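Note that this complex is displayed minus one protein chain, with the remaining chains in position.
Which chain is which? They are A and B, in the order written, and residues in each are numbered from 1.
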Amino acid sequence: MREDDIIICRCEDVTLGTIRELIRQGYTTLEEIKRIARCGMGPCQGKTCTPLIAREIAAITGKDIHEIMKQNHRPPFGGITFEEIVSGRDEE
Amino acid sequence: MKNKADIVIIGGGIIGCAVAFNLAKKGMKDIVVLEKEFLASGATGRCGAGVRQQWGTRQNCLLAKESMTILENISDYLEEKVDIELKQKGYLLLSFSEKETKQFAKNLEVQHSLNIPSMALTPHQAQEIVPILNTEKIHSAAFCPTDGHANPFLTTEAYAKAAKKRGVEICTFTQATAIKIENGKIKGVQTDKGFIETERVLNAAGGWAYEIGEMAGLKLPVFSERHEILVTEKVPPMLDPMVMSFSFNIYCQQTPNGSFVMGHGPKNEKPGHNVNSTWQFLEAMAQKVTYLLPAIKKVRVVRQWAGSYNISPDRQPIICESEQLPGYYMAVGFSGHGFMLGPSIGVYLSELITGETPSYDVTLDLGRFARNEIIAEPSVV
Partner (left out) sequence: MILEYDAAIIGGGPAGICAAIAAGKNGLKTLLIEERDFLGGQLIKQTHRFFGSEEEHAGTRGIHIADDLKAELVGLSNIDVMTSTTALGYYEDGILTALHDEKMVKIKPKSMVLATGAFERFLPFENNDLPGIFGAGAVQTLMNIYGIKPADKVLMIGSGNIGLIVSYQLIQAGVQVIGVVEAASKIGGYLVHASKLRRLGVPIMTRHTIKKAIGTDKVQGALLCQLDENWQEIEGSQKQVACDAICLAVGLTPLADILSQMGCETTFIGELGGIVPKRTADLETTKPGVFVAGDLAGIEEASAAMLEGELAGLNAVKFVTGDERVNERIHHLKGELHGLRAGPVGEKIRYGLAQLFEDSVITSEKIDSHEHDITQLAHTGIPAWENIDEKMPDEQRMIKPYAVIECFQEIPCNPCVFSCPFDAIYIPKEDINLSPVVNFDKCTGCLSCISGCPGLAIFVEQRNPEQGKGTVSIPFEMLNRPQKGDVVDLLARDGHKLGTGIVTRILYGQKQDKTAVITVETDIELVNKVRNIQLQGTDKKGVM
């Protein structure tokens, strides 16, 4: 087993190798890498993998880690079912 | 970055990338695409990415059908092995009234004249295609099995990759800040990374089309409007086609990876660039979808977001060279169907720019509003 096979995103099974390859191809933002490789879109919504990917981007590109970590957060955090949304509405 | 170009394309969405690819394929040399963020960061990367050939006007049917043909053969077309996650399981359009059913019938005639394999269905037949559909108030349906949806990000990336291979320079994180005009002629485009000398500019800036018009002193009749959309967790496949209704105001699909994506057309939305999310949208969608597809009521929404529709007076795109400012091209005002028109508009616009006879006989110029020839498309969300 090589370093490239290390799993970075456990939710979507994305390896370090894939991430490195994308960065080398010029995808140097979390948003792009997320859209191409789906990492960060799993059940944990990137809590686990995002910092690791950001570190990899910083290591390869020399970009400032804070710039890299800036990303959009969108609700609803933790998720909610349609039924639960409707139930809240029924109370009105 | 080049400092001189044959054309500078402002906007790295599906339109900008498709046009760039087609121009390069025709042999144009110095093409620069400017994208202020990353590719498909605008409406394209945020959209539902449905491709529907069931329109009510001939030209929309034609353009959508041509696009679908391209997408079906995208690897051959781009001469590049790509996967755009195309899922062709059809669009199921729902009618909730006699009147809507009549409109569908008219539309079918137009569609059939172009050999689009669409058909009218009874509610019962609709349920055979979508077993989880609640047909209670459904009057009828229309279905086209070759409609579908793709991954907009991967599609744009595929075009961009093929364009780059043919010499196009794509500058991401590069913003156009001004268009230099002297004596009524375009001289170049100023960006935050330098100046590019050019005589031709294409405004493919999606939600920012009006602003890019203003840069050249043009007041384009378009505005931007927030449209919201949401995605759910992944669940086992249970919905084949895109389900859509104009009157019930919803579209909903299940992507190949298992998550549902859905949205609707907002009411009383103020024009502007606001793409914040609202809780009201969650409630409205939940209300509709638990009614229409009750089986997914226990599916979890994991993320909501929004993008801009760029809207023209007839909600149809404006694609032409400016009469006031030669060399200024625009591909703006796509409302909710720019993704599906992208591939064919890429062909059409590249022909306009190189002066060839367009492959499609369509009227999409800005002059149509002055001529009072607005496009009366009945089937839009």
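Just so it is clear, contacts are C-beta pairs under 8 Å (C-beta built on N, C-alpha and C of every residue); 3 or more make two chains touch, one makes a residue touch a chain.
Source: prediction; values computed, not measured.
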Review point. For subunit B, which residues touch the unseen chain?
Key: 274, 276-279, 282-283
**Study point:** Where the missing chain touches subunit A, by residue
**Key:** 1-3, 5-8, 10, 16, 45, 47-49, 51-52, 64-66, 69-70, 73-78, 80, 83-85, 87-89, 91-92
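Operating definition for what follows: only the chains that are shown with their structure count from here on.
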Study note, to complete from the structure: Distance between the CA centroids of subunit A and subunit B (whole Å) is 26
**Study point:** Footprint of subunit B on subunit A - complex, ascending
**Key:** 27, 29, 31-32, 35-36, 38, 43, 45, 72, 74-76, 79-83, 85-86, 88-89
Review point. Within the complex, which stretch of subunit B touches subunit A?
Key: 38-41, 45, 153-154, 157, 233, 257, 277, 279, 282-283, 285-287, 289-290, 296-305
